[in-house]
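Have a look at the structure below, then the notes.
Excluded from the complex is one protein chain; the other protein chains are retained at their positions.
Read from first to last, the chains carry the letters A, B and C; within each, the first residue is number 1.
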Amino acid sequence: MLKIAVLGAGRIGQVHAANVAHHNDAQLVMVADPFIDNANALTALYGGTAVNNPLDAINHQDIDAVVICTPTDTHVELMLAAARAGKAVLCEKPVDLDIRKAIAAEKALGEHASRVMLGFNRRFDAGHSETYQRIRNGEIGDLHQVIITSRDPGLAPMNYLKHSGGIFRDMVIHDFDLARWILGEEPVEVFATGSRLFEPSLEALGDYDTVMVQLRTASGKQCQINCSRQAVYGYDQRLEVFGSNGMMLNDNQRETSVRRYGPQETEVRGPLLNFFMQRYTEAYRHEMDVFISAIRNGSTVPVTIHDGCQALKLADAAQLSADTHTVVTVD
Amino acid sequence: MLKIAVLGAGRIGQVHAANVAHHNDAQLVMVADPFIDNANALTALYGGTAVNNPLDAINHQDIDAVVICTPTDTHVELMLAAARAGKAVLCEKPVDLDIRKAIAAEKALGEHASRVMLGFNRRFDAGHSETYQRIRNGEIGDLHQVIITSRDPGLAPMNYLKHSGGIFRDMVIHDFDLARWILGEEPVEVFATGSRLFEPSLEALGDYDTVMVQLRTASGKQCQINCSRQAVYGYDQRLEVFGSNGMMLNDNQRETSVRRYGPQETEVRGPLLNFFMQRYTEAYRHEMDVFISAIRNGSTVPVTIHDGCQALKLADAAQLSADTHTVVTVD
Amino acid sequence: MLKIAVLGAGRIGQVHAANVAHHNDAQLVMVADPFIDNANALTALYGGTAVNNPLDAINHQDIDAVVICTPTDTHVELMLAAARAGKAVLCEKPVDLDIRKAIAAEKALGEHASRVMLGFNRRFDAGHSETYQRIRNGEIGDLHQVIITSRDPGLAPMNYLKHSGGIFRDMVIHDFDLARWILGEEPVEVFATGSRLFEPSLEALGDYDTVMVQLRTASGKQCQINCSRQAVYGYDQRLEVFGSNGMMLNDNQRETSVRRYGPQETEVRGPLLNFFMQRYTEAYRHEMDVFISAIRNGSTVPVTIHDGCQALKLADAAQLSADTHTVVTVD
Partner (left out) sequence: MLKIAVLGAGRIGQVHAANVAHHNDAQLVMVADPFIDNANALTALYGGTAVNNPLDAINHQDIDAVVICTPTDTHVELMLAAARAGKAVLCEKPVDLDIRKAIAAEKALGEHASRVMLGFNRRFDAGHSETYQRIRNGEIGDLHQVIITSRDPGLAPMNYLKHSGGIFRDMVIHDFDLARWILGEEPVEVFATGSRLFEPSLEALGDYDTVMVQLRTASGKQCQINCSRQAVYGYDQRLEVFGSNGMMLNDNQRETSVRRYGPQETEVRGPLLNFFMQRYTEAYRHEMDVFISAIRNGSTVPVTIHDGCQALKLADAAQLSADTHTVVTVD
C-alpha cells in the first residue's frame, strides 16, 4: 500500500483524495490545507489525518507520496521539498507561471525527476490514450496533422483570470501538452492569434477570450489548436489526427446515448459532459492509477517536469506571438 | 432507343415521364391521360404526343414499352392489353387490391410475365440495394432477423384512404416486398396487430393507423415490421438485417449533413427527406434504368407480377390476422 | 448507515458487494456463500464478516438489509425468510422460474412487499431512465410503439442453459420488464416466434436461440422485441419509443468515442460495451443507490415482486406462443 498525502483540499484535491481512497494499492493517510475545515471534510469521508501545514505531510515518515493541489505559486517549493524528503510527487499543472522558475526547478530536481509526475489529465483520457496508442501502432501511417478543439463551457471567474497567467498558460497549456504527446516531436515554430470577441475587459489583463494556434515541428508535422473561453453548448474537447494512411477522431462524450426526434428538429442529442470534472473523471482515476503503479514498480513516471516546462515554453511563445503578430521560434 | 409511353400523368406519372425523358437509351413518345391537360403539360416539358386514351398508346406501333401509372383498378386490364400487344410493361404497385384478380392476371400473362415489371421502388434504393448485395455476398453470414421501420410523415387524405385497401395493402405492401426480397424466402406465418391510436375515424373503414407485423419463413428466419401512418419527424424508412456474422443497418437520409450545437440542445440534425418522392427520387431513376436495360437486353425483369401477388397475399394475411387476433398461415 | 449483507458471492454478488462497500450511506457487514473462500475474498476487499449460511445473515440482528444473489431456486425461500426477519431485500431477478411459486411468494410477502425490491437492472440505466422520464414528461406525446433490441454477445454455457428456464425466462424477461415499464400498461396479448438458427442442440432443451415477440396492451399500444443469443459485434441493447409527437432512441454505448478512417472503410467505431457487467455497471450502482434510499426513507421500493411476477407471466406466455404458434392472451 502506497501511503499518500493530498496537499490542498480544494476542488481538484477532493478528486484526487477520493481516487486515492478508493484505490486498492494506496491509502489516504493525510490531507493538508491551511483551511483545516476543508481538510477535515475529506478525512471524515475517506479517513486519514487532517493537518494545516503541507510540510507536516512532506516531512512525515509514514508518507510515501504527496499529491500537490495547492495554488500554482507554491508548486515548485513543495515539489522540491517533497522530492528532497524522498517522497514521490504527483503535481497538478502548471509547474509555475514563470518559465525560468520552472526550468530552475527541473534542474534542481535532478535525479528525483523520475518520481515527480505532472498532472496533465488529458493523456489519461481513455479516448485520447487509445488514439495515442493506435497512432503509435501505425494505424494511420505517418502522422501529418493534428487538430485540437478545446473550448470551455463558460468564462472562468474574473478573480481567477486575474492570476491565471492568461489563456495560453491556464487553458491552452493542456493542448500544448496534448500536441507534443501526440506529435511525438517538439514544435519549433509557434504562431498564435488572440482576440477579445465577447469579453472586452480581458484587455486590461492582456488576455484573450478566443485564440488559435498553429505549430510546426522540425520534420514538418503540423498542428492547429482552436480555443474559446466560452462554448454555450458545453465543454468541447476533440482531437483529430491525420496521417498517410488514415485519420483518427476522438469526439466529445455525452451523458447518455439518447436521441430525440421531434416535429421541428430531428435527431437531437443531449448535453456534452459539462466540464473537466465530468469529462475527465475517469482520466483522473487512471492518472492516479498510473502514478501509483509507477512509484510502486520503481519505474519513471510517464509525465515529467520536463513536459511541464516544454508546455509552458509553448504557452509563452504563443502569448508573445499573439501579442506581437509574429512567428515565434522555440529552441 | 426504347420508345416509351407513360399511362397516367398524375404525381407518379410525372416522375416516370421525367426519368424516361432524361434517359440516354429511351425516348418519351406518348403520354396518355383522360385529363388531357395533364398529358399536355408533360409533353410540353419533355416532348412526345399527348392522348387521352391509354389504349391509343398500347396499340400504337411505334411504342416499345408502357409505364402504367393509372388508378389501381385499371392496372390488370392495361397490363394484359399491353403485354398482348407485345409491349414491355412497367406497372406501379399494387397489381390489384383483389388477390384473385391479381393471381388471374399472373396466370393470364403467362410467358409475357418476363417483360412485365412491378414498380416496387424500394428495391432500387441505393442503400437497400447495397444492403441486399452485401448480405448476398455473405457479409453478415446467415441471415437471422430483419427489422423494417416504415412510417409515413402524415396521414393520407381521407379520400385516398377510403379506396386504398387499408394500411396493409396501400403501405405495408412495400415492406412485405422488401421483407421477401431481403429474406430470400417466402414468409409462411403472419401475425399482425392493428390499432387506431390517433385517427378513430378509420374504424368505419376497417382500417388502422398503427400496425406491427411479425413474419416467419419455413426455415425459421424472422422479420418484424413496424408501421405508422404519421411520424411527426418525417418519413422514417429504416432497414436492419441481423445475421450470424454481423448486422447491417440502412438508416434514414437527410437533406444535408449540417448539424447545429446550441445552448439548449447539442447536435441537432435537420429534417429527413420528407416523403417517398424525395426519399426515393434516385430509386425511381434507377428502377427505370433497370427496366429499360432488361427490356433492351431481352432479360427477364427483376420484379415480376408474381412478386406483386406474393406481397398482396401477405397484406391480406396481415389484415386477417389483425382483424381476428390470430396467426395466419400463408401457403 | 444501512447495514447490508450480500448473499451469494458469485459474479453478480461481487458487483453488489462493491457497490454497497463504496456507498456513502451503507456498510457491507456480511457476505454469505457456501463456498466460504468466495465470501472471504469479498470481505478481504471490502470488510465485513464471511459466513457460509445465508440464514446467519438473515437472522443477524445487526443487519438491516440483504441482497440476494444466490441461485434462482433459492430466491423465494430467502426472500420470505429475510422479509419475515424484518430485513429489507434486494433480490436478483427472476423471482422464480415457476410462476405459481412466484405468485405464492407475492401473496406470502403481503405488506413486506414494499421493502422487497426486484433487481431489474435496465430500469436504472441512465439512458433507459432518461427515456422513461422524458416520455412521461410528454416529450413524444402519446406513446404508440416500443421496439426493443436485445442481443447477447455470445451463447451462454450449455450448463447454464440447461437450467435457465429458456430464452424467454432467462433473457427476454428483462425486455418484458422494460416493455411494461416503458409502455405504462400491461400487455394483454403476446405472440412469439422462436427459431434455432445456429444452435440446434437447443432443441433437446425446448429452447430457442433467436426469438421475436410482439405485444399489445388493452388500449392498443404495441411493442416488438427482437432477441438473439449471439451477436458477433457485441451486446446490442437498444430502445426505441415512438409516439404522436416524436420518437426517442436509446442507442448502444461504446468504450470510447474514437473513430478511425482508413483506405478500405471510413468511419470505423470501436467495440460496444461488451456485456451486461460493462453495459450496466452504472445501472447496478444506481439500482443499489435507489434501494438504499428507499429503505432509509421508508418509501416503497420502485420495482416489486409484482413486477417480477408480471414479467414472468409474459415470459411464460411467449414460450407457449412460440411452442404452439398461437396468440396467447394474458389475463
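We adopt the following convention: contacts are C-beta pairs under 8 Å (C-beta built on N, C-alpha and C of every residue); 3 or more make two chains touch, one makes a residue touch a chain.
Here the structure is a predicted model, which is why all the values come from computation and not from measurement.
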Among A:K3, A:H75, A:R169 or A:K221, the residue in touch with the chain that has been omitted: A:K221
Candidate in contact with the missing chain, chosen from A:H144, A:R285 or A:H306: A:H144
Sole residue of C:K101, C:R269 or C:H325 that reaches the chain not shown, by the stated touch rule: C:R269
Residue of A:Y46, A:F124, A:F176 or A:F191 touching the missing chain in the full complex: A:F191
Hidden partner chain, touching residue among B:R11, B:R136, B:H163 or B:R260: B:R260
Residue numbers in chain C that touch the chain omitted from display: 232-234, 254, 261-263, 265-272
Residues in chain B touching the chain absent from view: 22, 24, 45, 126-127, 130-131, 134, 139-140, 245-253, 255-263, 270
In chain A, positions touching the absent partner: 141-142, 144-145, 147, 149, 151, 189, 191, 193, 195-198, 210-212, 214, 216, 220-224, 226, 228, 230-233, 236, 242, 244-247, 325-327
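FYI, only the chains that are shown with their structure count from here on.
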Central subunit by CA centre of mass proxy: C
Longest centre-to-centre distance from chain A, chain (CA-based): B
Chain copies touching (chain A, chain B) - same or different residues, decided at half shared: same
Chain B and chain C, separation of their C-alpha mean positions in angstrom: 41
Centroid spacing, where centroids are CA-atom means, of chain A and chain B in whole angstrom: 57
Per-residue multi-chain contacts in chain B, two or more chains: 231-233
